[in-house]
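Omission of a single protein chain aside, the complex is shown with its protein chains in their original locations.
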Amino acid sequence: MNNYIDLTDIEDLQELIKEALQLKKENSAANLGKGKTLGMLFFNPSLRTRLSTEKAAKLLGMDVMVMNAANDGWALEFEDGAVMNSDKAEHIKEAAAVLSQYCDIIAVRAFPGLKDRDKDEMELVMNSFKKYASVPVINLESATGHPLQGLTDALTITELKSSKKPKVVLTWAPHPKALPQSVPNSFVEFMQKLDVDLVITNPEGYDLNQDITKDTPVIHDQESALKNADFVYVKNWSSYKTYGTILSTDVSWTFGAKKLELTRNAKVMHCLPVRRNVVIDDAVLDSENSIVIHQANNRTFAAQAVLKRLLSPSAPKEKVK
Amino acid sequence: MNNYIDLTDIEDLQELIKEALQLKKENSAANLGKGKTLGMLFFNPSLRTRLSTEKAAKLLGMDVMVMNAANDGWALEFEDGAVMNSDKAEHIKEAAAVLSQYCDIIAVRAFPGLKDRDKDEMELVMNSFKKYASVPVINLESATGHPLQGLTDALTITELKSSKKPKVVLTWAPHPKALPQSVPNSFVEFMQKLDVDLVITNPEGYDLNQDITKDTPVIHDQESALKNADFVYVKNWSSYKTYGTILSTDVSWTFGAKKLELTRNAKVMHCLPVRRNVVIDDAVLDSENSIVIHQANNRTFAAQAVLKRLLSPSAPKEKVK
Partner (left out) sequence: MNNYIDLTDIEDLQELIKEALQLKKENSAANLGKGKTLGMLFFNPSLRTRLSTEKAAKLLGMDVMVMNAANDGWALEFEDGAVMNSDKAEHIKEAAAVLSQYCDIIAVRAFPGLKDRDKDEMELVMNSFKKYASVPVINLESATGHPLQGLTDALTITELKSSKKPKVVLTWAPHPKALPQSVPNSFVEFMQKLDVDLVITNPEGYDLNQDITKDTPVIHDQESALKNADFVYVKNWSSYKTYGTILSTDVSWTFGAKKLELTRNAKVMHCLPVRRNVVIDDAVLDSENSIVIHQANNRTFAAQAVLKRLLSPSAPKEKVK
């Protein structure tokens, strides 16, 4: 593994999931990261992702340095050939090259603007770091994907499934703010690689990017989609078609006890933070069907498996210093 | 010890003080915390408390992760059953449960609003973390108490006293801002457990909560209170009766050289930061009677003793992961 930007960086997902579950049991690779530094660069705030990745790095023996671009007033220029006489003090070329001197792995979070779909889909920040860094780059959630969450979700379902090919339903739910599609995108991509029966359900106008959903069934009737589900992943996202907007706050899509009854006693997932009684009702979150805390705990082991791979000596991309 | 929220969490104060003073001499428990993580969550800014607790944790071999709720825009919902469609993105139930996955001990700072006494006395933040976390919780100063400071003060007096039963005077002093009662509250509670002769002196209207002061004498004449004092703890607090307000900025209460002369060559304490020439005069702070720096240094060992207890295997509350 050279980077961890998106699913294409994973050569063998099953093997990576196995490694993560093994790390969860043992937690015994503390020497691999000794003397190595993880630099975490946040263009947007983070709590869960920072903590779980920081913990994973430290479990591997790594040092961690955290940078908040906003707090440090660090505005980067990404355009080639720019005459930098305005507010941007550093070009991505220097920024990535310098961080590559101080860090053995660089992890970056950069949300979409949700205004201009083409611009967001360029993944300028993530791809620029990939291009100009001389060390591996990890995606801590970008404009269009959140592959550490996707790996977490894949390993959670692998760990907890009780049938060979479970039915997994991704359902939209209302939310007061316009949210990115990065989490559902990555969830869909990872599920398509597992031996599961995946169904997506959302209101009209909320269909995800078809380049990602491909031939996964998208059903606009939530109740029929939920039937016999073994896992239900509840998540809000803003419209992809009418890009970045809130088309509906229809509370009939909130996931509550009656919806749960339609399923095969499904385990209920969410990436957190979750708006109680808007996205998922108390009755579900406080029931035994909710595995959201278990799932959050798995964030650590997903990050650890990725870091372990990137640190492993077989990685072909060499750090030149 | 299961938590360190208030004095009731300490089974044997004398023993804990002895342990802290021992740690100060030796500093040799670096393996107890290995592979363990302290999560420090600040709803209010902190410098001394963060540094001393962070240092204590690292001396025990722990990793430390710091979270600033304000900076990270992390607004928590504490109300049961709330429909979370406004600005609060996460419920304390998930927040505490998730932090319990990533951290082996959670330390929380949450100041009072100083507007609504009943609400402050509910200690909503601290008690909610205690209720919903599955790992031990440490109070880094809450609405009504600061038990790490209280333990520091108790061990400082134990360490430096030259008579069997010293006279200890807690005296109010003026301050331009309305401050919480948490430090004096904890000081009184800890002193009541030591073999000292405790006297409180403050202007009329500034009496602390009588549920805390109990039968400790409260004298409104500072000069008579200070007579023959072996230790003087100088500290401002806002009115408890006329809750959270400044009733007086009377500089005749400032602790200066003449006040010191009334004492038995007393050692002068303050939790810091201290407003020079408002709370305590230069002549006192720059004299050999001031032990405020010595006292600040003891913060580390108080925190270390508490962390050591919470990490020790005899703790009955088990972390389920």
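Letters are used for the chains, namely A and B, taken in the order the chains are written, and counting of residues starts over at 1 for each.
The rule is short, and it goes like this: a residue touches a chain if its C-beta (ideal position, glycine included) is under 8 Å from a C-beta of that chain, and two chains touch if they have at least 3 such contacts.
Remember, it's a predicted structure, so these values are computed and weren't measured experimentally.
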Considering the whole complex, which of A:His91, A:His146 or A:Arg275 touches the chain not shown?
A:His91
Which of these touches the unseen chain: B:Ala69, B:Ala96, B:Leu260 or B:Val274?
B:Val274
Contact residue for the chain not shown (choose from B:Ser46, B:Thr158 or B:Thr171):
B:Ser46
Selected from B:Asp6, B:Glu54 or B:Glu77 as touching the chain missing from the view:
B:Glu54
Quickly run down the residues of chain B that touch the omitted chain.
27, 30, 45-48, 51-52, 54-55, 58-59, 68, 71, 176, 272-278, 282, 285-286, 292-293, 296-297, 300
Could you pull out which residues of chain A are in touch with the chain that's been left out?
35, 37, 39, 63, 65, 67, 71-74, 77, 81-86, 89-91, 93-95, 97-99, 101-103, 321
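In this text, only the chains that are shown with their structure count from here on.
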Centroid spacing, where centroids are CA-atom means, of chain A and chain B in whole angstrom
39
